[in-house]
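Notes follow once the structure below has been shown.
The full complex has more chains than appear here; those shown keep their coordinates.
Every chain is named by a letter (A, B, C and D) in the order it is written, and numbering of its residues begins at 1.
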Amino acid sequence: MKTVFEKTKGLTDKTFHYCPGCTHGIVHRLVAESLVELNVLDKAIGVAPVGCSVFAYEYFNCDMQQASHGRAPAVATGIKRVLPDSIVFTYQGDGDLASIGSAEIMHAAARGENITVIYVNNAIFGMTGGQMAPTTLIGQVTTTSPNGRDPLTDGYPINMSEMLAQLIGSTYIERVSITNVKNVKHAKKAIKKAFENQINNKGFSMIEILSTCPTNWGMTPLDSLKWLDEKMQSVFPLGVFKEVK
Amino acid sequence: MEKMILAGFGGQGIMSMGQMIAYAGMVEDKNVTWLPSYGPEMRGGTANCNVIVSDKDIASPIVDHASTVIVMNKPSLEKFEHYVAPGGNLYINSSLIDHKVSRTDIHVHYIPASDIAVEIGNVKVANMVLLGALLKISKVITEKSVLDALSKVLGSSKTHLFEINELALEKGAALVSNTNPNIAM
Amino acid sequence: MKKVLMKGNEAISEAAIQAGCKFFFGYPITPQNEIPAYMAKHLPKAGGRYTQAESEIAAINMVYGAAGCGARVMTSSSSPGMSLKQEGISYLAGAQLPCVIVNIMRSGPGLGGILPAQSDYFQAVKGGGHGDYNLIVYAPSTVQEAVTLTMEAFDVADLYLTPVMILGDGILGQVMEPVEFIPPKKRKLPKKTWATTGNDGSRPNNLINSLYIEADVLYERTLAQYKKYDLIKEKETRYELYNTADAEVIIAAYGSTARIVKSVIDGLLEEGIRIGLIRPITVWPFPYTIFEEYASSDKVKKFLTIEMSMGQMIEDVKLGVNGKKPVDFFGRTGGKIPTYDEIKGKVIEVIREVTA
Amino acid sequence: MKKVIFKHDECKGCGLCAAVCPKKIIFFDKSINPNGFHPATVDEQDKCISCGFCATMCPDLIITVRKEV
C-alpha cells in the first residue's frame, strides 16, 4: 500500500486548537505543504498574527515570529531586510489585515516587499468572539452588528485584493476558497505560486483565502461552507486580481 | 455561604448553569457573584466558572476553596478535585468520567447526568440533572428560584424547553440519595 | 430601583448610557468585548450611536472628534490596545477634552495573555503618553462601584475638562453581580461653549487644539492645567479604609486585588488578627495624604502593597509613606490571581516580622 | 491493512470528510473522544477508493489515506 495522503512535515505534531470544521486548518496545511514541496522549509520564517491563528507558531514547522495585531507585514519587512534569502510569510486574518493592519499591508505591497501574504478572510473577528470585521457582509449579524451590518453606520465590506492590486508594488494577488476539493486544490496552486514568486524575487504576493468561522457565524461546518459559496463569494469574487509576469 | 466551581466542556452549559444559580440567589435577596474563567481553554477544551451565594457581603468573587464543585468531564475533575474544601461536595458526571475519586474527606456524588439527559430526550440538559442534585443537597437556593431563573433565561421563544429542564432537575434530585457508597464522612 | 445581575463590562456600558453617553468608539479585545457588544445593541435605543473603529488608534481619535463637539463619549480597550491609544490620550489631555476611557487590564507585556492583571498602573497614572499631563483614574473594585464611578466619570470629565479613565481588570470586567443604577449627586457643570459645532457668527471660531508652538504659551497653558490638577487632587481624591483602626499592618491594594485582600482580612479577623486596608479608589489623584497619616501613627508598623503586577502602585504608596515606615510588597502577575492562601501567608509573615 | 485511517482522539467530528466522500462510507462513532466529540470513522474499508477527498477537506489532518499498489 502506498500512502497517498498524510500529514506534511511542514507542520508539527501539535493538534490544532481551532473549532470543529474551521478551515484555518486547511489553509495551514496548504501553506506547509507548499513550503515542503518547494524545498524551502529550512529557509522559511513565518509571522503569526493576532487572531484565531495566533498559535500558528506552534503548528508551522519552521522558525516563527509572533507579531502584534495587524503588524505582521511590518515584522515581515524587518525580517526580509535582514535576511533577503529567507522565505518570509505572514498569515493574517481579515481583522488583522483589513482592519487594524490596513496601513501595514498597504505599504508592504507598495514597497513591493518580497514576501508572501496568506490572508484568511472569514468575514468576522473570530478570536475575540465574533465581532463585525471590515469584511463582514451587509446584513450579517455579529455581536457588534446585532441587527445586521448596516452600511449607513458600519460602512461597506472592504475588498483588499482589488485594492492592493492597484498598487504598482504588488506582483500577484489572487482570491481563492476552500469549500470543496477542487477549490482546495486550486488554493494550493495559488499559495504555491505566491511562494515561487518570492523564491524568484518577484516581490509582493498575496493570496486571499475565503474561510469559514462556524462558531461565530452560528452555523454547522457544512452550512458554513455553503454560506461561503453562496453569500461571501458574491461580495468577494474569486479570481486573479494582479499578476505581473 | 456556598462557594462553587462548575466545570466541563464548552457547550455543556456550564456557564448558564452558573448564571442560573447566581440569578436565583439574587432573586432570594442573597449576595451573589458569578465569575467565568475566560482563559486559554476558550477554543474547545474546558469551561468553568466560580459562583458564590451568600447571606453576608461577598468580598472576593474568586473561589479557591469550594464548598461545592461540579465537574462534567474528565479534565475538569483532574483540575478541580483538589479545590473542594474538606467536607465539601463534589458532583461528578459519571457518564463521561469513569475515574473514581480517592479523597475521603469530601462528599462525592457520581451522577450519570449525560446518560439521564439523553434518556429524557436532550443531552444538553445534563447540566440541569447535576444542578438538581446540587439543589437537593445544598439548599443554598430553592428549586423555585431556579425555575424562575430558567424561564427568564429561556425567554418566551423557548418555553417548550422548560419542561424537559424541570424534569432534568427532578431526575438529578432523585439520584442524589443513591450516591456512591464508598464515601467517607 | 431593582437590582439586575450583570457582568462588570455590561454594567459599565449601561452606566455610561444612563450617564448620557451617546457615542462609543471601540475595537474588540478580550476581556472587554462585552462593552462594544452592549453598546452596539443598546446605544442606538438610547438615541446614541455605536461606531466600530478600524483600530484603537482610530477609536481614540474618533473620541477626540466627538468630544470636541461637546458630546458625551466613551471608548474602551484592554492593555495592548491601551498602549496604542497613548498618543491619542495625550492629545485629548492636551486639548482638554472630556471623555471616558475604560481599560480592562489583561496581562502583559506584549501580547501577554488575556487573564486579569494590574500591570498597566504606571501607564494609567504616570502617563503612558508623552508630555506633562494626567488623567483622573478610577479603580473600581466591584461591579456596583464600577457603575457608580462610570456615571460620575462623565460628570467629572465635563467639570474639569479632562479625560477620565476607568481602570479595571479582567475580573471586574467578567464577574457578574447584582447592581443598581443610582444617578450620582448632581454637579453644576459648565456649558460647553468651546465645542466645535459650527459657527453662525455669534461667537469667535472655536478650536480644539493641543499645538502651542510658542514655548511661553504652552508653558502657561500647562501651568493652568496643573492648577486644575491641584483642584482635582483637593476635591476628587477617594479611598476606602477597611479595618484600619488599631491595625499594625496596613495593606494597600486596589481593584479586584483589594477584594481578595478583604476576604483575607475578614478571615484573619475571625482568627482574632487585626489588619487594615487602604484601598485607593482614585489611583490618580493618589490618596497620598491618608498614607502619610497612617505612616505617622505610632500604632502602624508596616505597610504591605499587594498588586497583580511586579510592583507599580507600591511607588505611590512609598511616596505617601515617605520613609516613615517600611513598605513591603506581594505580587502576582502574568494573569495569575493571588490566592487567599498566598495573601494570608504573606500577611502572617509580615505580622510575625512586626511583632518580632 | 486499512486504506483510510483516522486519529480518532483528535477528530472534532466536524463532518467535512463525510460530506465529500464519494462513497459515503464515513460515519460518526457513538463513543465520545477525550475532547468531547464523536469521531469520524470508516468501517467499510474495502469500499474506499483512496481518492483522498476526505483528507483534502479535513481541517485537522486527522486522516491518512493509502492506496493499494
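As a convention for this text, a residue touches a chain if its C-beta (ideal position, glycine included) is under 8 Å from a C-beta of that chain, and two chains touch if they have at least 3 such contacts.
All of these numbers come straight from a predicted model, not from anything done at the bench.
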Margin query: What stoichiometry does the whole assembly in this file have, expressed with the labels used here?
Written below: A x2, B x2, C x2, D x2
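Operating definition for what follows: only the chains that are shown with their structure count from here on.
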Next item on the list: Between B-C and B-D, flag the pair that has more C-beta pairs in contact.
Entry: B-C
Item checked: Distance from chain D to chain B - Cα centre to Cα centre, in angstrom -> 35
Item checked: Geometric centre distance via CA averages, chain B-chain A, whole Å -> 41
Notebook entry, point to check: Any idea how many Å lie between the Cα centroids of chain A and chain D?
Noted result: 26
Notebook entry, point to check: Tell me, which residues of chain D touch at least two other chains?
Noted result: 12
Note to self: Which positions in chain A are in touch with at least two other chains?
What the structure shows: 18-20
Notebook entry, point to check: Where on chain D does chain A make contact in their complex?
Noted result: 1, 3, 10, 12-16, 19-20, 37, 50, 52-53, 55-61, 63-69
Next item on the list: Please give the residue numbers of chain B that touch chain C in the complex, ascending.
Entry: 19, 22-23, 26, 31-36, 38-40, 59-62, 64-65
Notebook entry, point to check: Which residues, counting only chain A, touch chain C once they are in their complex?
Noted result: 50, 54, 66, 68-70, 95, 99-100, 102, 125, 127-129, 131-132, 134, 143-146, 153-154
